[in-house]
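One chain of protein is taken out of this complex; the other chains stay put.
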Amino acid sequence: MLDNAWLIPLIPALSFLVILFFGKRLPKKGAEVGIAALGAAFVLSLLVALDWIGEHVPRHAVHKHTTWFELGGIDFGAGIHVDGLTVMMLVVVTFISLMVHVYSTGYMHGDRRYTYFFAALSLFTAAMLLLVVSDNTLQLMIGWELVGLCSFMLIGHWWEEGVNSGAAIKAFITTRTGDIGLMTGIIVLFFAAGRTFDIEVLNREALTGGIGHGTLLVGASLLFLGVMGKSAQFPLHVWLPDAMAGPTPVSALIHAATMVVAGVYLIARLYGVFFAGFSIEAGGINLVAIIGAITVIIAALLAFVQDDVKKVLAYSTVSQLGYMVMALGVGAWTAAVFHLFTHAFFKALLFLGSGSLIHAVHSNNMSEMGGLRKFMPTTFWTFMVGSVALAGIFPLAGFWSKDEILLGAAENGFPLMLVVGLAGAFMTAAYMTRACYLIFAGEYRGHGHPHESPPSMAWTLRILAVPAVLAGLLNAPGILLFNGWVEFEVEGVEHFLHHHDFDPVLAVGSLGIAVLGIAVASAYYFRGALNGLSERLPFLQVGHRILVHKYYLDDLFLAIVRGIQYPIARAAYWVNQNVLDGVVNGVGKGAQRTAQVVYDVIDQRMIDGVVNGTGLSAEEGGSILRHLQTGRVQHYAALLFGAVAVLAMGLVVLT
Amino acid sequence: MYLNQFLLLAAVLFCLGVYGVLSRKNAVLVLMSIELMLNAVNINLIAFGAFRDNVIGQVFSLFVITIAAAEVGVGLAIVLLIFRNRADIDLDKLAQMKG
Partner (left out) sequence: MVAQNVVFGILAVVMVAAAFRLVTTQNVVRAALFLAIVLAGAAGLYILLAAEFVAWVQVLVYIGAVVVLLLFGVMLTRAPIGRDADLDNDQRLLGALVALFLLGALGAVLLDAFGAQKVGDITIRRTAEVSDSIFGDFVVPFEVASILLLSALVGAVALARRD
């Protein structure tokens, strides 16, 4: 099955086509095709995973490549590279996508573009799977761009409202800005590694010194720019909260569990390049870790001032992505990947839960919720499970993965990142407590009649709660199955990443901080002891205002666009209208005048002169020769004999 | 006897015949000039036949005589018709093909 892993992206791609062309005519309007396809893909992913797990240790990645065409000595082709990371991503993506498909049958029921939605979901899944199995950077980029496109399509699903289309454009353009870096980075690495796109070769060359350090740093930095765009790292994180304008299943699938982790996946896949380029071994500080750390903090802070429940979860996602990037920056590869794994489950759970809330209350805002515990028990329990997992409380999933990240930061010599990680844990617990309080506790502040969601949604939540609880145990100390299955391996290079033993002190410490966070937040909201603090202290008021304006980053970007881009655009327009069009029009006028001259002089006078002249000469010649025709036979006879005599003389003289 | 004396004689007669054809107004006179030319040809033929010791010269000249006779007959018939239509056989006046 490992060899045939290419089937897994193919099935959703086919389902996309089928839904696109035939969906409207099917009884369930295409949803059944999508669910069937994803179910099949999920089953295949499990089979692939089982095959991988069953392989003899040490496991070797399956690397297969077919050349599409060759151009100038460069091989352009498609291929698969299946190892532990790939297998994990396949399982996660297909599982979450399947859950979202089932959920959407309930959530999107009666929507104006129901079939189209499912087609887009299938296309997105196919593109993400393509990205995940790819063995060369070019194919990866194709998948990358395609998921960006699908994200655009799905965020703007209800594009009739200007907010939604604006958000879609913002998402697309922001990620595109990052993609400049991605493409340039791919090209730099292509040339540096001896004209190849192959990921294994890139990793090997990077780790064995085949590429110069400076080039590696440049290439890795450029790739990281792409990661910043796609995985919403500071400062290109601004699109993710706005992307919540899309339907909630979309937010769950794309902006929580799968697409945004594409950047993290990129770093994890090309880790040789990043590790060598940023000298992560050395410890201390590097670009990846710093950006990740900054992202963790600023996003967590922003989550405190949001009214929209989806925006809270969006900033939480940004913060957790910061955790993953930071983990990769400190050399804790397996920790980052494991956190990706667990985060996918509980974040998807939280988003789908929020979708359930929105569906019931017909509003995103937590100010119109409250006391929903009584009305929606399933949603309440599953949401709580997700929140606790996110906060990192033992023994749920988040605890184990976050703890590994902190361990990595501590043991690999990145003390600053350790502090940031602990602070982040505190804040995560706090803002989730705030959110839960505002939604489920107290009295209902809205106007409708909230009710529990239909089974398609409720059961999805229940199913997702299971891995949210249990997934962390895969890598619990003593079990450590995940470590064994998912490792960063490059053929020909010795294993260089360190696994650290479980440190109970750190674990207890991080747990304590998380509990402290919950306690503080509870004190603020439930007991009201710290209530009104931000109104009372001016220093906190300023901070509050900065947070509400999202650090004025949006204004900054807008100013850049207005100040730099518009003048350039205007100048370009001027050049186009006057210079380019001038040239074109000038050529046209020149041609016209030339044609006029040609007509007047050449055609009318010369050529017609020649033609008329020929006619005239024929006429004149005729009227002259006419005089020979006297009608008198003897004249003709005279001419005849005369000619004969002349010819005879000629002949005589000549011979 | 030189061969050339016969041939030159024939040439002189022929050229006189040409002059006659070109410069006579009366159609019958033109026909007479044509006969002159044909005779010159006959003299040539016979002279060559004697020179070559061949009977072909004589045979051919017999044919020429035959054809000359036929031609005069038809020619005179045509002249008669012209005379009937126009009461005049002045060749200068027969210029209706004038272009």
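A few comments on the model shown:
Each chain gets a letter, A and B, in the order it is written, and its residues are counted from 1.
Note that in this section a contact is a pair of C-beta atoms (placed from the backbone, for glycine too) under 8 Å apart; a residue touches a chain by one contact, two chains touch by 3 or more.
Fair warning: this is a prediction, and the values are worked out from it, not measured in the lab.
Contact between subunit A and the unshown chain involves residues 634-635, 638, 641-642, 644-646, 648-649, 652.
Seen across the whole complex, the unshown chain contacts subunit B at 1-9, 11-29, 31-33, 35-36, 39, 42-43, 46-47, 49-51, 53, 55-59, 61-63, 65-74, 76-81, 83, 89, 91-92.
By definition in this document, only the chains that are shown with their structure count from here on.
For the pair subunit A and subunit B, the distance between mean C-alpha positions equals 113 Å.
Interface residues of subunit B, counted against subunit A in their complex, comprise 18, 21-24, 30, 91-92, 94-99. Subunit A makes touch with subunit B in their complex at residues 626, 628-634, 637-638, 641.
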